[in-house]
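The complex appears here without one of its protein chains, the remainder shown in place.
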Amino acid sequence: MTMPGEQLEEEVGRDELGTGTTGESPVRAAGGSSRLSLVLRRFRGSPQSLVGLVLLLGLFLLAFVGPYLAPYSYLDKDFTAFLEPPSPQHWFGTTPVGQDVFAITLRGMQKSLVVGLLVALISTTVAGIVGAFAGYFLGWTDRGLMWLADLLLVLPAFLIIAIVSPLFRGNTWLLFVVLLAAFLWMVTAKIVRGMTISLKEREYVQAARFMGVSAPKIIFRHILPNLSSLLIVDATINVSAAILAETALSYFGFGVQPPDISLGTLISQGQTSAVTYPWLFFFAVGLLIITVLAVNLVGDGLRDALDPRARSRRAN
Amino acid sequence: MTTFLLRRLVNYLVLVIVATSFAYLLAGAALDPRSNYQGRNPPPPEYVVDKTLNEYNLNDKTPLLERYVTWAGNVATGDFGKTWEGVSVNEEVGRRIGVSLRLIILGVVLGSVTGVFIGAYAAVKQYGAFDRGSTFGSFVILSIPTVVIAVLLQVSAVFANDILGLKFFQYTGEYTPGLEGGLLTHALDRVQHLVLPTLTLALTQVATYSRYQRNMMLDVLGSDFVRTAMAKGLRRRTALIKHALRTALIPAVTYFAFTFGVLLAGTTFTEKIFGWHGMGELLIDSISRNDINSVAAVACFAAIAVLIAGLLSDIFYAILDPRVRIR
Partner (left out) sequence: MTQQTVAAPRSGGDPSAPVLEVTDLHVTFPNDRGPDVKAVRGIGYAVRRGEVLGIVGESGSGKSVSSLAVMGLLPESAETTGSVRLYGEEILGLGDRELSKIRGKTVSMVFQDPLSALTPVYTIGDQIAEAVRIHTDASKERAAARAVELLDLVGIPYAAQRAKAFPHEFSGGMRQRAMIAMAIANDPDLIICDEPTTALDVTIQAQVLEVLKTAQRETGAAIVMITHDMGVVAGFADRVMVMYAGRAVEVGQVDDIYYRPRMPYTMGLLGSIPRLDEGAEGPGHTALVPIEGTPPSLSALQPGCPFAPRCPLAIDACRAEEPAAEPVGRTGHLSACIRSGEIEEHGWSPQDVYPLPAIPEAPAAHVPREQRETVLQVEGLIKHHPLMKGAVFKRRIGSVYAVDGIDLDIREGETLGLVGESGCGKTTTLMEILELSRPQRGKVVVLGKDTATMTQRDRTSLRRDLQVVFQDPMAALDPRFTVADILSEPLRTHGYPAGAVHDRVRELLELVGLEPGHAARYPQDFSGGQRQRIGIARALALQPRLIVLDEPVSALDVSIQAGVINLLDELRGRLSLSYLFVAHDLSVVRHIADRVAVMYLGRIAEIGTVDAVYGAPSHPYTQALLSAIPLPDPHKERERRRIILRGDLPSPADPPSGCRFRTRCQKFLILNEEEQKECVQREPQILPLRGPAEDHGAACHYAERVEVI
């Protein structure tokens, strides 16, 4: 079989319950922060997640430090250069109205990254709390919350956001972020609910219950922390999902509204001239793909590092 | 059993009703069909506009709740009302549903089957060249938004057509209007139009399913029953196909329900970009045209489609897994 040491891991895993030979294992004997360091070691051990992390850091630097290095700001218009191809003057070329493509692309990237991060943060938090409460209390709490989740799953998110999009105009894009997050938490909440139901049967949760610890305390102290790996991975995946959704919506004019710029609005504007003036299109597309790819790589690496069961799946 | 199914159907019905109503109310509050007329040159007199809007139950001077009641009464009899131009929404939808379903079904079947096989093979050859290649490929595909995939495919089609010197890849519409020729010509024309949109939809599906199936397969590969199958004397390869893959298919089926929503959104973009006159195109157009009744109909279609996908995935699950089968 092709899984190095997988069976062995299982054997050793069984031992952990049995004699616990792992007590002497050099990896764990470190004590103290052993778990964190184990996760870090595993994360470092996979080149793909390192590549992802380096890429992501680079992109953040580019988006937020880059504008200070460029000769033009996204507000400037160079009336001597309309639709110029990339040059030492304009690194990514210029638009039909003389905007510097490099500057506006970075501006768009800033927005896309911030939108992605915020959406992920909100939706994962909601997912964790809703799922854990539904799974822990079951009964009517569960039925109510899960019905809401089902309803949101059944509603076409794209349609709802599109209808509401005129409201964003002139308003803050934060509303858009909240709306996007509102449609991203359901599947995770269901997974969290399922895991909570099984965690609830775990003996350490029962032990806390029989000790007299209150339900919300158990949820925040025992259940959510033990789902943290799932939630962290989910948040990472939601970053990329949100960036992708933002692009699609903005592409059709339903997302980020002018004067704000995002990668989606840029791609939408550049699309018609993709063949004739490729710099208007491909720089935005390229950066978008690299960003999402980097986030995905980090997410996958984190999953492997945090979830010991998935170690064997590491894609390398 | 019957009562159970009934309860479930009632629950579905409630979900569809609530979802559709919500979409209607939201659209009714946010969209403004009156502006469609006011933008005309010369602007028609207000009473004419009011009369037309009243006829279509779109007049914003009527309270929203009242309009909703009228609309709901009609929907209850199976009539989704009129578009702002006076066309029956039912007819419009009837024309478009087939177009969308063709695209969706082809994309799903092609994408999931290919994805499952790629994922399973990658898992068996874990760390091999195929595994690494397919993993990297799916990572890249999953990082590109569907709209960009569609646009990129269009752009490459233009290049390909230029290089080949013939127009093999068609990227607008479902067929060439007014095409002359026999059945074969028409069939070929359809295929030419079908390739790119289907590929757009299927690529994401392939990537998603291959990642998922690979993980599921790896979980099963180390399981005791595969070892038992080999201990019986089965060759490794037979044991993997007959025992491991068959069992690892089960979770993939449940995954279907989860990915369907994403797929619907993907269909919307694909249709719009490739100029197919399906439900997805209607979704986008109806919003930009302030067409409240069409918006509600699209929402209803989407809700039903998602629920049917969920039901189908449950049924397939029960077929594949004897543990949940009802005896």
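Each chain gets a letter, A and B, in the order it is written, and its residues are counted from 1.
In the analysis below, a residue touches a chain if its C-beta (ideal position, glycine included) is under 8 Å from a C-beta of that chain, and two chains touch if they have at least 3 such contacts.
This is a predicted model, so every value here is computed, not measured.
Q: For the full complex, which residue in A:R107, A:K200 or A:H222 touches the chain that was left out?
A: A:H222
Q: Taking the entire complex into account, which one of B:F136, B:F168 or B:F225 touches the absent chain?
A: Candidates B:F136, B:F168 or B:F225; residue touching the omitted chain: B:F225.
Q: So one chain is hidden, and I want to know which residue out of A:L62, A:A81, A:A103 or A:A208 touches that hidden chain in the complete assembly.
A: Final answer for the missing-chain contact: A:A208.
Q: Which parts of chain B are in contact with the chain that was left out?
A: Those residues of chain B that touch the unshown chain are 1, 4-5, 8, 222-225, 227-236, 243, 246-247, 250, 314, 317-318, 320-324, 326.
Q: Across the whole complex, list the residues on chain A that are touched by the chain not included here.
A: 1-8, 11-12, 14-29, 31-32, 34-35, 41, 45, 202-204, 206-208, 210-213, 222, 225-226
One rule holds for everything that comes next: only the chains that are shown with their structure count from here on.
Q: In the complex, go through chain B and note every residue touching chain A.
A: Contacts found on chain B: 15-16, 18-19, 22-23, 26-27, 30-31, 124-127, 131-132, 135, 139-140, 142-148, 151-152, 155, 158, 214-215, 218-219, 221-222, 236, 258, 261, 264-265, 268-269, 272, 283-284, 287, 295, 298-299, 302-303, 306-307.
Q: In their shared complex, at which residues does chain A touch chain B?
A: 1-3, 6-7, 10, 147, 150-151, 153-160, 162-164, 166-167, 187, 240, 244, 247-248, 251-252, 254, 267, 271, 274-275, 281, 285, 288-290, 292-293, 296-297, 300, 310, 312-313, 315-316
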